[in-house]
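Shown here: the complex without one of its protein chains, the others still in place.
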Amino acid sequence: MPENKIDLAADVATMSPTTNEIVTAAIAREIRDGDLAFVGVGTNGRAFTLAVGIPLTAVRLAQMLHAPSASVYWGNLLEPDLSSMPADLKQDSFTRWQAAACPSDTGVKCDMLARRAFDVCFDSAAQIDRFGNLNITAIGDYRNPKVRLVGCLAQPEHFAFVPRPIVVVDLDRRVFVEAVDFITSVGHLRGGRSREEAGLSSGGPQLVVTDKAIFDFEPGSRQMRLRSLHPGVTAEEVFDLMSFRPVLPEQLPATPLPSMQELDLIRRVIDPNRVLLRV
Amino acid sequence: MPENKIDLAADVATMSPTTNEIVTAAIAREIRDGDLAFVGVGTNGRAFTLAVGIPLTAVRLAQMLHAPSASVYWGNLLEPDLSSMPADLKQDSFTRWQAAACPSDTGVKCDMLARRAFDVCFDSAAQIDRFGNLNITAIGDYRNPKVRLVGCLAQPEHFAFVPRPIVVVDLDRRVFVEAVDFITSVGHLRGGRSREEAGLSSGGPQLVVTDKAIFDFEPGSRQMRLRSLHPGVTAEEVFDLMSFRPVLPEQLPATPLPSMQELDLIRRVIDPNRVLLRV
Amino acid sequence: MKEKLTTLEEALAPIASGSTLALGGSLLRRQPNAAIRSLIRRGVKDLTVQSWAATTATDMLAAAGAISRFEGIYTGMFSYGLAPNFRRGVEGGAIAVRDFSETAMVARFRAATQGLAFLPIKTLLGSDIARHNPEQIRPFSCPFTGEPLQAVAAAKADFTIIHGYVGDKYGNVQWPIVRDSDDIDQMIASAATRLIVTVEKIVPHEEIKRRPTLTYIPGNWVEAIVELPYGAHPAACDGHYDEDDAHLTGYLERSRTPEGAQTYLDEYARSVPDHDAYVAKVGGLAALEALDVPNREQTHA
Partner (left out) sequence: MKEKLTTLEEALAPIASGSTLALGGSLLRRQPNAAIRSLIRRGVKDLTVQSWAATTATDMLAAAGAISRFEGIYTGMFSYGLAPNFRRGVEGGAIAVRDFSETAMVARFRAATQGLAFLPIKTLLGSDIARHNPEQIRPFSCPFTGEPLQAVAAAKADFTIIHGYVGDKYGNVQWPIVRDSDDIDQMIASAATRLIVTVEKIVPHEEIKRRPTLTYIPGNWVEAIVELPYGAHPAACDGHYDEDDAHLTGYLERSRTPEGAQTYLDEYARSVPDHDAYVAKVGGLAALEALDVPNREQTHA
């Protein structure tokens, strides 16, 4: 399993890719030209990398390679200039960050979600289950929680309205659970057509990208399915890190490695100071 | 019946009041301190005087005398500075007019109407009936009209949501009709409690101010009732100018004349160039 | 970001007869008149028009016999009186009207913006506006209080045309700081299916992104943007130029008769190949600059 730390003093192009870089390049290939992607706010450390660092790097990489008109809505900024990302997360860095638009009212963003103006969104979570339902609200009994989490934000909207949600989480038995304690975001609900029967649009989460493997959802049953294993990771390792057994595809390829060009852009152009993919 | 024309060369304080001035002073006395009044847009000539000129002059007069914190929403301007009214109605006069606020979105004004943030509104109309229902939409059959008028604007909102609507129209048999051809604004509907039974708040039009007389509405029946006659006007003259007979009160006073102070303020301070009360 | 700068004719090409058009502007400001003249030139007909306080754009389309249905809050000529051609069209039976009050029309645009089929109001209880339009205004009960409400149907247009102040080649449109209200332009932009914006001036993207809070129409919502100086003439563009009183007066005089209105359209819409030719016809930029108002605080200051 590759480490995320790279030695910046070494020739960046010859270092083997970190897990974050593998994941970022894999996500970048999912971004199509013209996509508008919703990137949420992250907290610090690893949670920031998952919620913000990897998504922003991936969209910027896609912009530079095959999707020049892809863009993001981040915080209150519509199409911020990803060629000059802020060096820190202090308020004034957001205030100063140049963008195509900063709508005065957060309702503008909510309405864009509800009218399906987004193509892609990125989501992180404390729990995800077999059908891709997410929990970011509470662990344990909702009314008497063991751990109170942050709430909901717009994550219910993401799964309700965005055609191609991508979940970015680390593989962990406490995260990949048989059934989430609280359904914040409705994924494929109880599988099959239960999502549509609840009145939601078809869609729901498309990909779950982790530090060990990438998953999609089996058509029909809508159960989480292993799609590829990162280099050096075995299926048994993956199963050990999950509380439920994912569907196995007929073929189980390795997650493609980033190209030299992709690595070079990530390391030297997009995130030269290792702010976005630090941990 | 006094004329609206005054000789500006003569000593303004000694000239007898015009009908417009009588009406303006009468309306000003209806404005209470702290009132927010909705003033619509008018067209030109007499229609402008009725819809805009008289209401703005009246509110400004009230501001200067007994209601210093009364204010208006006119066009897109919330609390425009009535001490410096624009000299013409060209776009740039509105753009330049100073105000407390110019909300970017007309929805802000609509929401204020719907949540009953206004106290008073001024309405003009092509037809008004016995129960104070207004028509500004079409004369004749709605689907095949004899005269197509302007539409609706926010006049339905005025009667639905503003506690104290004041109608300003000239007395005329074709205007004061037994039943309006099209109910744009629901007044007291068919009288009695029919308005409330339709689901509307209690309220509805409170006063109808004309060039000959002032009307209110009889409690209970909610029929239009003569409240006062302008100096020199007889009840018979009024009846001749209406297609229905209004309720007669026990006492029928004359509309009070403006005081010397009121006349002086209207003539020398508020409307010295006779823009607002020209015709 | 995608480049969306094009010509007026290219931008309007997808608009075919039978379309539903939402038109921006209100009263005598920012009417998308140049775009409307182009549609008249091309002979587009049978339009359903959705609008706020409609004046010149709607009345010219009515004169061209291009409107079969109108949905809005007002059609007139503001301080110039009633809208003569629209009035003739309605009185003669050529134009079917569905009237809406302001909260009702706002609710319709907002519903489209929010991806909903309707929004609730309680404005039109008892009104003939609702009685004549059961198709778009339906009674229902509040799920919480049971009180009577009305559902108004979302205003969905095939195309939306707005005349704005300044924009960049990516379709980001900004307003000046000293201006009148946008009325419904941002609202119908957000509700749009296919949005075409004409602007007074194209400015570099660098200027736009310096002050992103001034962007009222993000390029992400826009299909095509066109630079059309004086594109609202003979109406005004607040902060840029005033309405052209002489031209409007001439328009209204000729519009006293259907024949007079046709000579107006022949002269100013049908016989001119494009907006540049129109500008030349009305006296050239020099004549139009006489309508300019003092530049205060523009976006491109």
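All chains are identified by letter, namely A, B and C, in their written order; residue positions are counted from 1 within each chain.
Just so it is clear, a contact is a pair of C-beta atoms (placed from the backbone, for glycine too) under 8 Å apart; a residue touches a chain by one contact, two chains touch by 3 or more.
Keep in mind it's a predicted model, so treat the numbers as computed, not measured.
One chain is not depicted; across the entire complex it touches A, B, C. Within the whole complex, the absent chain has one touching residue among A:Arg130, A:Arg195, A:Lys212 or A:Arg227, and that is A:Arg195.
Considering A:Ala114, A:Leu257 or A:Val279, the position touching the chain not shown turns out to be A:Ala114 (whole complex).
On the side of chain B, the interface with the absent chain consists of residues 34, 36, 69, 71, 77-79, 81, 98-104, 108, 111-112, 114-117, 161, using the contact rule stated above. Mapped onto chain C, contacts with the missing chain fall at residues 114-120, 122, 138-140, 142-145, 147, 149, 151, 153, 175, 177-179, 181, 211, 213-214, 297.
What chain A contributes to its contact with the hidden chain is residues 41-44, 48, 75-76, 89-92, 94-96, 102-107, 109-111, 113-114, 137-138, 142-157, 160-161, 182-186, 189, 194-195, 198-200.
As a convention for this text, only the chains that are shown with their structure count from here on.
Here the chain-to-chain distance from chain A to chain B, counted in touching steps, is 2.
Ranked by separation of Cα centres from chain C, the top chain is A.
Among the chains, the centre nearest to the mean of all shown protein C-alpha atoms is found for C. Our note on geometry: chain A versus chain B, Cα centroid distance of 59 Å, whole angstroms.
In whole angstrom, the spacing between the mean C-alpha positions of chain B and chain C is 30.
The distance from the centre of chain A to the centre of chain C, each centre being the mean of the chain's C-alpha atoms, comes to 40 Å. Multi-chain contact residues of chain A (touching two or more other chains) are listed as 104.
Shown for chain C are the residues in touch with two or more other chains, of which there are none.
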